[in-house]
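To start, I am sharing the structure in question, which I have written as structure tokens.
In this view, the complex is presented without one of its protein chains, the others remaining in place.
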Amino acid sequence: MVETVLETSGLTMRFGGVTASDNVNFKLKARELRCLIGPNGAGKSTFFKCVTGLLTPTEGHVYMRGQEVTGWQPHQIASLGVGIKTQTPNVMDALSVHENVWLAARRFYNIAEARDRADAIIERLTLSAIARTQLGQLAHGERQRVELGIVAVADPWLVLLDEPAAGMSAQDVDRMTEIIHELTRFAAVVIVEHDMQFIRSIAQTVTVFHQGAVLMEDNVERVMSDPQVRAVYLGKKA
Amino acid sequence: MDLSFVILVEVLYGVASLVLISAGLAVVFGMMKVINLAHGEFMMMGGYATITAVGLGVNVFVAMLVIAPLVVGLIGLIVERLVIRHLYGRLVDTMLATWGLSLVFIGLATMIFGNTTTGISTPIPGFAFGGYQVNGYNFFIIIVSIVLVIAMYAVLRGTRAGLIARGTMQRSNMAAALGYSPDRIYMMTFFCGSALSGLAGAVLAPLVGLVPTSGGAYIAKAFITVISGGPSLIAGLVSSATSFGLVSQFFTFAISPVIGEVALLIAAVVLLRTMPQGITGRFFKGKL
Amino acid sequence: MGRNGSHDVIITLVVSALLIWLLPLMISTYTLTVLVIYGMLGLSLGLIWGFGGILCFGQAAFFGLGAYTYAIAAINIGESTLPMVLAVLVPAVFAALLGAMMFYGRLTDVYLGVITLVVTLILFKFVNSTAGPQYVIGNARLGGFNGIPGFQTLNVPGDPSAYIWGDPYFYVCAIALVAVFLLVTWLLRSSFGRIAVGIRENEVRMGLMGYDIAARKTVLFAIGAAIAGLAGALFANWGEIVTPKLFSLGQSAEIIIWCIVGGLGTRFGPIVGAAGLAYLKFMLGQQSMIDNTLIMGLILVLFVVFLPRGLVPAVASLLNSIFGRTKRKPRPRRMRTARHG
Partner (left out) sequence: MSLNRRELLGGAAALSTAAMLPSAAMAADTIQLGSILDTSGIFDAYGKPMDQAMRLAVKEINDAGGLLGKQVEVAAYDTQSDMALYSQYAQQLTRQDKVDVVHGGILSASREAIRQTMRKTKTLYFYNVQYEGGVCDRNIFVTGVTPAQQVEVLVPYAMKKSGPKVHILAADYNYGQITARWIQKFVEENGGEVVATDFFPLDVADFGSTITKIQQTAPDLVFAPLVGGAHLSFFRQWSAAGMKDKIPLASTTMGVGNEHKVLTPEEGNGIMVAYNYSQELDTPANIAFKEKWQAEYGDTTAIHELAVSTYQGIMLWAAGVQKAGSIERDAVVDALETGISIEGPAGKVTIDPQTHHATVDVHIMEFEGQGMTVIETLPQRAPIDTQAVCDLQANPGDNTQYEIEI
């Protein structure tokens, strides 16, 4: 039997009169790759923030590997072995690539091991040439990659990514896809994403959000061809 | 009955004077994210401008309400052009610069005016209410601060300049996108902020013993009021001045002026601990 | 971050030994002592602000608390060893409580600045209004505005009659500063320090990595306060009187100014800024031509316009450009803008 690593039940988040997340029940199995899609304001990001502890849900529960983590701080959730990447590049600009990754590794390993792991992942992400460069001087795609390194360096069993491919070149996206696939060998991955192209290339199962609630959850091709989903997307665009 | 009226006037005065001393700082900080540590000295100069003008035979109200804000606004403008404009977006550097400026102004005022400049008396006499004497000038301060708040609201809400200013406040590149030079807007904002500080100093001048170092007494209080108010300019200013004014006057009358000031400070700690983004970070979101 | 730690320690020791030997030949040790103490005070804020991103408007509170703790304990105990220890511990514990309150309340930026400012003002107003005879701790009258004079000053531990003063006291203070400097160096090189810098750079990211930001900031804040407290105790011994002015807003502002002038984000900058500005003030007091407040103000304004990164980074980059060394690259000071809402 495959373990459930992430589960929410009745997750609801209200801001004043607005219900941004409405009774979401969600389940994710170990080593599963799942994309969350939906138009702007569908509640994907709110859901993401509730799960990562950046927001405390108004109602409902969040479980990780069976343990209730509702209302935990982000650092407590991360300490469980969860790798998190937020929407905008969230890195330490004045520090070098190596220092960024090392800091992430140091949370779980001693100084020497953290260094070795940082070296290894920088190598794998083909960032070795710029390992000593300050992040502030790097291009957007490189920074995104560094952040992926930060997320992956400590061998997480659950990875939560908010729009990892946003603003990247096609080449960068390809590389990103590769890395994410590699991650799924050990970890369950949740990706919040807009880019249908990217989702097609990466996902098996997709959860569609609409007006805060889960609209449907199915295989990617079936979701794409679902008239209701199309209506939601097109209706929003119109 | 008489006593409660007197106390009511004092409480209103407490709130009004907080609004008054904080308005200039609120404008400069709220719009430009510049912590003007020379705010108190701008007020001090407003006081001296008034005294000098009255000494030259100008009507006292004209001196307070027109000349002092203009003079201090112009000084602010010069300071902005010479120093502050090189430092936008650098909070720490503006603090150092304005602290330095505050020392310069104290030094200049000492050299120009010395320490024993004769002040001006309040232009409005005290009057008897029941068995108590009431400071008539308090009403003037209350009215000035009410008018000030309404005027600020009207300008921000109803004029084109206000609209641009509000846009700049939320997103500094907005103005540029709309085709306005942010440089000009900052310049005007600093002028207005300085003028408001000058106005406050002028209006309070008849109630305090003005010396070149008088400004130091205001900066901390104004700073606390502005920050506790949170992101919304007017709602923040009014709400925090009201809460602090009420708390401090209550304890002042119940116990002593010292306890009143300490109560204000403790209220600020409690307030910021419960609302880490200031009052308007939690309530009145998105209002002016 | 190099691995040549012992190399750096040796350089630090040699340079400090040289300075401790040479400076008394130029400046009287009594004045030097206070410059050293201010240097330590500057370093305490330089640590938490420059490396931890905590803008504290109330570093003077810990300085004053250290000084008053020492004075009150020394009067009651009559020997200086335990008071010195208390003068470090009391501000540290106070800062830990205050820090926990602020950081677990997620206060940041200017809001944090205001809280520290307000706490300083409360302490100032409290101490300032203790002139009455009812304000006594043990045998010590708090004395209000006039402060507390006449307490036991530093003595050889265990022997209350063997006072350490004059030149020996300068050496004690100088060595204390070197020790604190090495401690700060070690701290910044340790994982704790590197994580602190990470938190300064991006709190949210560090939290998402699994670090408990509030706890780490609280600890750093308390360490800064402990150093400020030590400086306060040394100051009390030096001046032989403590007054509420130690807690004042002006004192706090001065500490901030020292850090900016010297160079934020460096270890050496705040020390240089503190000692330099204090010595400047001392020199200015010997003239009576132009108002000294005016001169001081002009210097600060010119400074921020022409040397915005601070003295030490400016000198470092100047040396770099002359000698073309790139080994030690000065990190530009980060300008934190206040985020609102």
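The first chain written gets the first letter, and so on, giving A, B and C; residue counts start at 1 in each chain.
Note that in this section a contact is a pair of C-beta atoms (placed from the backbone, for glycine too) under 8 Å apart; a residue touches a chain by one contact, two chains touch by 3 or more.
Just so it is clear, the model here is predicted, and its values are computed rather than measured.
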{"item": "Chains still shown that are in contact with the chain withheld from the display", "value": "B, C"}
{"item": "Selected from B:Ser22, B:Asn36, B:Asn135 or B:Ser197 as touching the chain missing from the view", "value": "B:Asn135"}
{"item": "Identified contact with the non-displayed chain, of C:Gly66, C:Pro83 or C:Gly147", "value": "C:Gly147"}
{"item": "From C:Ser129, C:Gln152 or C:Thr218, residue that would touch the chain that is not displayed", "value": "C:Ser129"}
{"item": "Touching residues on subunit C - with respect to the absent chain", "value": "28, 30-31, 34, 125, 128-129, 131-133, 143-147, 149-150, 235, 238-241, 243, 245, 281-282, 284-293"}
{"item": "Missing-partner contacts on subunit B, residue numbers", "value": "3, 6-7, 10, 13-14, 17, 107, 110-122, 125-128, 131-138, 206-211, 213-214, 216-217, 249, 252-253, 256-258, 260-261"}
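Here is the rule we use: only the chains that are shown with their structure count from here on.
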{"item": "Chain contact topology (line, ring, star, complete or other)", "value": "line"}
{"item": "Contact pairs, highest-scoring chain pair", "value": "B-C"}
{"item": "Distance between chain centroids, defined by C-alpha means - subunit A, subunit C (Å)", "value": "42"}
{"item": "Approximate Å spacing (C-alpha centroids) for the pair subunit B, subunit C", "value": "32"}
{"item": "Residue ranges of subunit B touching subunit C (in the complex, touch as defined)", "value": "33, 35, 37, 83, 86-87, 89-93, 95-97, 99-108, 110-111, 216, 219-220, 223-224, 227-228, 230-231, 258, 261-262, 265-266, 268-269, 272-274, 276-278, 281"}
{"item": "List of subunit C residues in touch with subunit A within their complex", "value": "1, 191, 194-195, 197-198, 201-202, 204-213, 331, 334"}
{"item": "List of subunit C residues in touch with subunit B within their complex", "value": "55, 101-102, 105-108, 110-111, 113-115, 117-119, 121-122, 125-126, 129, 249-250, 253, 256-257, 260-261, 264, 290-301, 303-305, 308, 333, 335-338, 340-341"}
